[in-house]
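Here is the structure we will look at, set down as structure tokens.
A protein chain is absent from this complex, but the other protein chains hold their places.
Going in written order, the chains are labelled A and B, and every chain counts its residues from 1.
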Amino acid sequence: MSGGRAAAPPKLVTVIIDGREYQAEEGRNMLDVALSLGFDLPFFCWHPVLGSIGACRQCAVRLYWTDREGNEKSEIAMACMTEAQEGTKMDIFDADAIRFRAEMIELMMLSHPHDCPVCDEGGECHLQDMTVMTGHSYRRYRGRKRTFENQDLGPFVTHELNRCITCYRCTRFYNDYAGGRDFGVFGLRNQVYFGRAESGTLESEFSGNLIEVCPTGVFDDKPFSHRYSRKWDLQTAPSVCPDCGLGCTTTLSSRYGELRRVQGRFNRDVNKMFLCDRGRFGFEFVNAPERVRTARVEPGLMGGQAGGQAAVMNGELALDAAAGLLRGRRAIGFGSPRASLEANYALRALVGPANFYLGMSDGDDRLVGAVLEIAADPRLRLGSAADIHDADAVLVLGEDLTNTAPMLDLTLRTWLHLRPNAVEERNHIRRWNDAGITRIKRREPSALWIATTHATKLDAVAAETHRAAPDDLVRLALAIAHEADNEAPAVPGLGENELEVARRWAAALSAGDAPLVVAGCSSGSLELVQAAAQLAAALRRAGERRDAGRADAAARATLVLTVPEPDSVGLKLLGGGRFVQGLAAIARGEAEVVVVLDNDLDRRAPALLVDDLVRRRPPMIALATLEDRLTAQADVVLPTATFAEETGTWVNHEGRAQRYFAVQPPGEDVRPAWRWTRELLVRLGHREARGWKTPDDVLAALEMELPRFAGVRAAAPASTGGRDARKVARQPLRFSGRTAVDAGRTVFEPGPPPDPDSPLAYSLEGLQPSQSPPELRARTWWPGWNSNNGLHKFGEELEALGPARPSGVRLLDAGPPGRELPSPSAPARFAPDGDVVLVALHLIYGSEPLSMYTPSVAGRAPAPFIGLGDEDAQRLGVREGDWLRLWLPWMDARLRCVLVPSLATGTAGVPVGLPGVPFISLPARARLARLEEPS
Amino acid sequence: MSSRPGLPGSSAEDRPFTRAMRADGRPATLDDYVAAGGYEGLRRAVAELKPPEVTSLVTESGLRGRGGAGYSTGRKWSTMPLGPDAPRPKYIVCNADEMEPGSFKDRFLMERNPHLLLEGMLLAGFATEADEGYVFLRAQYDASYAALQGAIGEARERGYLGEDILGSGFSFDIELHTSIGRYICGEASAMLNALESQRPNPRARPPHMTGAGLFSRPTVVNNVESYMAVPAIVRHGVDWWKGLSITDEGGTKIFGVAGRVANPGCFELPMGVPMRELIEVHAGGMLPGYALRAVSPGGASTSLVGAHEIDVPLGFATMGEVHSRLGTGTLVILDDQTCPVGMTLNMMQFFAQESCGWCTPCREGLQWMAALLEDIEYGRGRPGDLEVLAEGTWFMESDKCFCDLAPGATQPLESALRLFPEEFARHIADGGCPYRRHSSDAPAAEAPAAEAPVLEGTT
Partner (left out) sequence: MSFSDEEIRQLDAIIGHYPDRRAAAATAMRVVQARRRWLSDDALADLGEYLGVTVAELDGIATFGNMVFRKPVGRHIVLVCDSFACWSLGYAELRAAVEAELGVGMGQTTEDGRFTLLPIVCLGACDRGPAMMVDDHLHGPVAPDQVAEILGGYS
């Protein structure tokens, strides 16, 4: 995880544990070493990401050393604070150490409420596990327990502080890693209080991780607590987050056909182990009343009266109706960046490549297209979130990461925290020495530079920030590129300040071996993405020139580009017409039937165009998960599975194809979209589709037809089964209730629902986590380790978050080398002229539509607004809360003003996707004026 | 004047700590100080010595830290990085927190002889090529603050402090910092956190303070008296210093006696003076009607010494013979009419109350031990309680805790259990305390119940 020059392979040393020799990586802490070797050594304050602080004293061992006279000495020491060196010798099963570890549990229990039966943590509680592990059972304390007043921490996280055992993990995660400012530690002695300065909603976008880092039931999942199940009664499956383009891996938990919980799932390449709160809590659309659960057909189609009530149909009849509609007619299809690759490909097969349109906005289409071109540029490599850990300096260009790709925010903060600096190196501070690095980091300079249109939360940890209108950001990026490498064209007419910033930043970025540029699609500016690529290329050239002739050349500039949705890249790779071209085809009457795959078209184009589509009312088949104005008028509605009910593949922002798996059967008429499409294909006589029995078959066909997808099937084991052809059990061994639910009616046991689509079974029979391959392992469980702290037991996966199996497959690396992209020409310097340039404001809660079905998420989204900087507000004579009228050539809207002082003069911020804010392709020119009162 | 400086029958030269003190009890002025040979050590160092030579002198003198732990001062200094490549700025921090019950020498020294501290810190700064000094003062030491502030003003004015000191090219300045008040702030690494306005939990090593201490820069922390010993060593040399002591540990030291003695106070005496002489001669012996039962030799974190053991010489090496430590060398007498269980309870409540809450044995263990002792003192003791107390002295040993607060607390507990087993047994058997002065009016019991999240800043 060290930045800079490619790390030398770790040196192995021999350590002695309980009299036996083992090989260990030099410098790792001995707790980590022992756990990876399979020992059960209890701990609390150590955490695989957060490191050691030596506070809980739970990992005590007997440590031996030799004094100057050559005598062997020993004492009790904390394994987590002991470095593995040649000959390090310790005993875990030393009588004193065993006694001491049990005593520490007794002490932690003095004030712990012993409320396991009513505690949500019960059954997956690290404190329970450690108590059993140490053998402590009888408490001698007879005094009063200290009690705390709890706080209301908002809709996501509970607070029951009496359960606290003072491991400091919460504040270390929340404050030191995630950069939270509203949480802290108060008081002292046995009354140390962890919470906010005052009751109120946790401000951090990563607060949900408290649930997972806290080893007790202090912080638990509040939405989950309202329909709680013990861990052993939850059916789980490995999944991928649908809420942005990063593709963080998750674990889904379900009970009684309801998705109840989302947790982070360890993945070395993307999110490591944490999640943002949108991803963790924003899953309620799966359970929402707006879900389409049954197939529907417009009665007119079935011989009834057109315009009458839709008949409730079964799926087969609906398929017949849809097939009837399609037969012999020219159909066009709109794919979807939030549907599976399988579903998009099947739809493309259904309508034919020439009639397949990408259901993304034109802006996204062009930008994601640019991302693919950049990926093919032989000079550049698209990085993942995890690649940030290898960087030695990072520039964020035009992205408000906290809101567009939240886990990149947390990854950058973690990287800043963990990257070694000179003081640490001089003092031999290991990466796991959390207290040491936290303290030193507070005083040492950052290595993050941020240039955006407005202030972002990450600014707080940046070395320097720069704010400018989108065009000026392009100019800055090109100017930095030129300063780093003369080959890159100069930018004419730079101001003194711009030039100085460019020089300083270029110097900072070229100082190390591994500069990294983060940019992306969120601003909507194609030139900005292209400029970011030019900058990365220039940095790489500069590094190579500097390294020329050096044997240990290490220059490796990296580019990380965000994309908006979970399958934006997969969909664009498939290829198809632009969304507005599709609309135009409809308008021209060229399309006789329209098939829409799980999409929200109102988010894809100006209302004007979508309204036109609705008005024309072409014959329509909607493959939909959620009701919207299109399903309301579609002739056939086929209810499709969400990501929680199907097995599918998404390709994330760096071109990594990852598989997600159904956690529960779809139920009722609901089917995976690709299955509906396959049935239509079969009905229409498509020979090949007959062979599509599983998603693997669909992907095989895809690989055959489009070689750029070669290898995509390898993203996860095939659906035929895991090891020994046995499937992975979605239910834990203690799962209860499956055979008992119907006991009042029948004594016959229902069989588990079949799942041909995945190597997982809806059963407690099959492979348990310790036996399954990492990609299929949803639950963290190991004998004696019921909490997620058992993660390190899967040593191969964790290795202190270093080398492990990759997640999924990267598709773009294998593609044919493309051309070196030319530099975009520098735009003219931005000069406010009375109009404003609308720039994108993304909101973690509000911009993403699926998560907005979750009441707690929607509750945190602001009311519709338009953001104005101070100067423009003054110019227009508006104050916060005043109404503004907004004109574009094709629209006219009224929005309340919110002051965003950091916005550059001449720009105004439009909250992207926020309900009540119209779709606008950004950046765009517009006119603004104050309104007395909206009509 | 209750504190009488001076060693009867020796020359002022041989009283390096108290020599410059005024008879009227007011702080020695710069003139008083210079008249008593003050700043001669500094003059010699900047004129004749190289920084490492000053450190060598201190190492050879055998000076050991006077804050309680007794680590070699010179050896600590010698680990500071020197030369042009060393990180900057480097800091000298004076530990003037003195909050451990039964420690009462640093206040006396600072109030009466502030320039001696400045000169000591200046020499430490010179020896380690440091740039800045902080004196970390406990909150209640207003008089010390005033004395030091006055002295710093004088010293700056006369060129002893600040830029280019005495025209030598050496620059060094000193700031005063007042604590927010907690015993743990006296633990050297917690003190650095306190100085940085972090929560004052102790720090783990590595990094060592001389590598990355205050503000992550190389830092030396020493006790008030440790710094004060240095000027005379530099001025008169190692041999002279060694000649001052009775044992071979060198120098004099500020000793003190409190309790029911005729003449309580602080005394500058040679290292190695027998405890009995200190009590019976210098402190005038027990008050009529009271007999000596035990002695806390150097603060609440040192083991009690029984009345039969007081012939021990007061020194770092010798105190081990009576299962104790020199600590701060300020004695508190336990007389025969004060309940030893009650006194142990008082001490344990202090430690429980002052625990920073970082590590488990200290945070929970001390509170448990205090609760048990309270039960015993107030007649709720049960058979088996003494075994639990003994267990506490085991699980709070120093290899098992994060810092030395809880291990310090086990010292009086373990020694009281060892010296007065029948007293504890009697409390449990008879259901309470037989002494008149038994009630400690438990400070920990006063501690406000935790109110979330704003805890009252009291106790």
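FYI, contacts are C-beta pairs under 8 Å (C-beta built on N, C-alpha and C of every residue); 3 or more make two chains touch, one makes a residue touch a chain.
Everything quoted here is computed from the prediction, not taken from an experiment.
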| item | value |
| --- | --- |
| Left-out chain, listing which of the shown chains it touches | A, B |
| Hidden partner chain, touching residue among A:Met78, A:Leu188 or A:Ala385 | A:Leu188 |
| Option from B:Asp32, B:Glu60, B:Glu196 or B:Glu280 whose C-beta touches the chain left out | B:Glu196 |
| Chain not shown: contacting residue from B:Val34, B:Ala69, B:Leu166 or B:Ala258 | B:Ala258 |
| Contact residue for the chain not shown (choose from B:Phe104, B:Phe126 or B:Phe402) | B:Phe104 |
| Absent-chain contact - pick from A:Arg28, A:His126, A:His159 or A:Arg196 | A:Arg196 |
| Residue numbers in subunit B that touch the chain omitted from display | 2-3, 98-104, 106-108, 138-143, 175, 177-183, 194-200, 215, 256-260, 264-266, 296, 300, 330, 332, 334-335, 338, 342-343, 346-347, 350, 353-354, 356, 437, 439-441, 443, 446, 448, 453-459 |
| Subunit A residues that touch the omitted chain in the full complex | 181-188, 193, 196-198 |
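Keep in mind that, in the parts below, only the chains that are shown with their structure count from here on.
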| item | value |
| --- | --- |
| Centre distance in Å when subunit A and subunit B are each reduced to the mean of their C-alpha atoms | 53 |
| List of subunit B residues in touch with subunit A within their complex | 87, 182, 184, 193, 198-199, 203-204, 206-208, 211-212, 215-216, 352-361, 363-368, 371-372, 375, 388, 391, 395, 397, 399-402, 447, 449-455 |
| Touching residues on subunit A, where the partner in the complex is subunit B | 53-58, 60, 75-77, 81, 100, 103-104, 107-108, 110-111, 140-143, 146-151, 161, 165-166, 168, 185-193, 195-198, 423-424, 426-429, 433, 435-436, 439-440, 442-444 |
